[in-house]
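All protein chains but one are shown at their positions in the complex.
We call the chains A and B, going by the order they appear; numbering starts again at 1 in every chain.
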Amino acid sequence: MTATTQPGAVAGTPQPRSGDTAGAPAGTGSRGTRIVGLLALASIALLVLYGLVISPADVEMDDAVRLMYVHVPSATYLYVGCFVTTLASGLWLWKRTAGWDALAEAGAEVGLVFAVITLGTGSLWGRPTWGTYWTWDARLTSTAVLTALLVGYLALRRLDLDPDARSARAAVLGLLLVPNVVIVNRSVEWWRSLHQDSTLTRIDPTIEGDMLVALMVGFLALGLVFSWLMIHRFRVAWLSQQVDRIDLDEALAERRAEAEAEVAR
Amino acid sequence: MEPVVHLRATVALLGRFPALAGIDLDVVRGEIVLLRGPNGAGKTTLLRVLAGLIPPVRGEAVVLGHRLPDEARAVRRRVGLLGADGALFEDLTAADNVTFWGRACRAGEADITAALDLVGLGGRLRDIRVSKLSTGQRRRASLACLLARRPELWLLDEPHAGLDNEARDLLDGLLHQAVDQGATVVLSSHELDRAEALSDRVVTLVAGTTTRSSVPPSESEGSRTPERTGVSHVA
Partner (left out) sequence: MWRDAALVAGRDLRVEARSRVTLHQVAPFALLVLVLFAFALDPARQVLERATPGLYWVTVLFSALLAVARSAALDESGGVRDALRLSALEPAGVFAGKALAVAAELLALEVLLGAGVIVLYGAEPAGVGLLLATCLAATVAVAATGTLYGALVSGLRVRETLLPLLLLPVLAPVLIGATRAFEAALAGVPADGWPWCGLLAVFAILYSVAGAAAYGTLLEGS
């Protein structure tokens, strides 16, 4: 059997087993993702336009409010990612099909990306507004804890373990993710509300006009980026599982051949 | 008579690796069957499949009348597995260990109390911490945990290892006793002479397969496996 290298294989994806090359994709891109990608880029451009140029500076927050157009959607998609992970973990425990496992992993990783964005924009926002890079406000604090939860989950996933055992443990952990997030959010919010600290990361409900549009564009842009990342990450996870997956008949044939050889000796 | 163990073309995986690539095995009640083969042949895996711990992915597997992997739970209650790792708690005494495992398996109190005596760990030795026992004494303690639950199918992985001659005689005696009471035994061993003397039949495993269909002569349709008094080698 000849070993073939896949041109354009996504970096980091192990080479497919020789003989499996027929039908294996050249990468995780597809027409669908290219469309989503282009739309994402377009909407990011729009966001930059609206966010930085068209929408006005806020009365209180000045230009720092522009960070909110990224920060708020980012936090939302972080929660979406966690939700995906928990849902997929539950479905894996129920159905035990590998696709759910891949989806759970994708949700957590993409979620982590958005967690970092959320923390970064929140921190940057704090500087001009409050003079410090970190405020112990409810959202930022619970996002920090959530980031720790995601890091822990991903650490478990990366372990060098029998894949089925690893999936089972990760699934239990993933299933607990959303409940943990809910509890952490509630308790942190309650706690910070006692001190009447910053409520400023909550969007002023009377936001309107160009600022509202900018926020909506933010949701759109980040949503498209989220989807694009999810699709690619899921496919990478899926493909690497496929590579790990043995062709049982092949492996059996090998083992039996081994047996014949031994007996013949 | 229905076999206690019936495996046909059974395949089992350890992770992604097909540790068992095609096992044919029949064992009838009251038999003592020896599994032999080189390291890595799959003897331990086979024993764990029979215990209901590893689900077979292909082929047929029926143990004690229960189909695997669906009825694994039922199988687990009725077998006893003595592995290389003794499942003993180091800080507890031998008596504590047997009591815990006995009760965990819903064994009778009388059986629990008798078990340690039967393996020669009665008297003072009962109340010594396992961490202070010798290897041989530990093996006996593990054996006692097994004895207490009176399994119908005994699965022993290298049971003679680490035992002195006296203990080995004791073990053989216990196995014969168990068989007289209706149990069945499947064991693996590298101590071929002693184990062969003990067993009714020997099955050879090579790289996850039984090299020839290993049914007891009384079960094979019509034809008899030629050499069948005492021990027969299938190799």
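Observations on the model:
As a convention for this text, a contact is a pair of C-beta atoms (placed from the backbone, for glycine too) under 8 Å apart; a residue touches a chain by one contact, two chains touch by 3 or more.
Keep in mind that what you see is a predicted model, and the values were worked out from it rather than measured.
Touch with the chain omitted from the figure is made, among A:161, A:213, A:248 or A:263, by A:161. Only one of A:183, A:212 or A:261 touches the absent chain when the whole complex is considered: A:183.
Screening B:53, B:114 or B:179 against the full complex identifies B:53 as the residue touching the chain left out. Interface residues of subunit B facing the missing partner chain: 48, 51-53, 76-77, 79-81, 83-89, 91-92, 96, 100-101, 103-106, 129, 145. Although one chain is not shown, part of subunit A still touches it, namely residues 93, 145-146, 148-149, 151-152, 155-156, 159, 161-162, 164-165, 168-169, 172-173, 175-176, 179-180, 183-184, 186-188, 190-191, 194.
Following the convention adopted for this analysis, only the chains that are shown with their structure count from here on.
If you average the CA atoms of subunit A and of subunit B, the two centres end up 48 Å from each other. By the touch criterion given at the top, residues 11, 14-18, 21-22, 38, 57-58, 206-209, 211, 235 of subunit B touch subunit A in their complex.
Remark: subunit A residues 162-164, 244-246, 248, 251-252, 255-256, 258-259, 262-263 touch subunit B in the complex.
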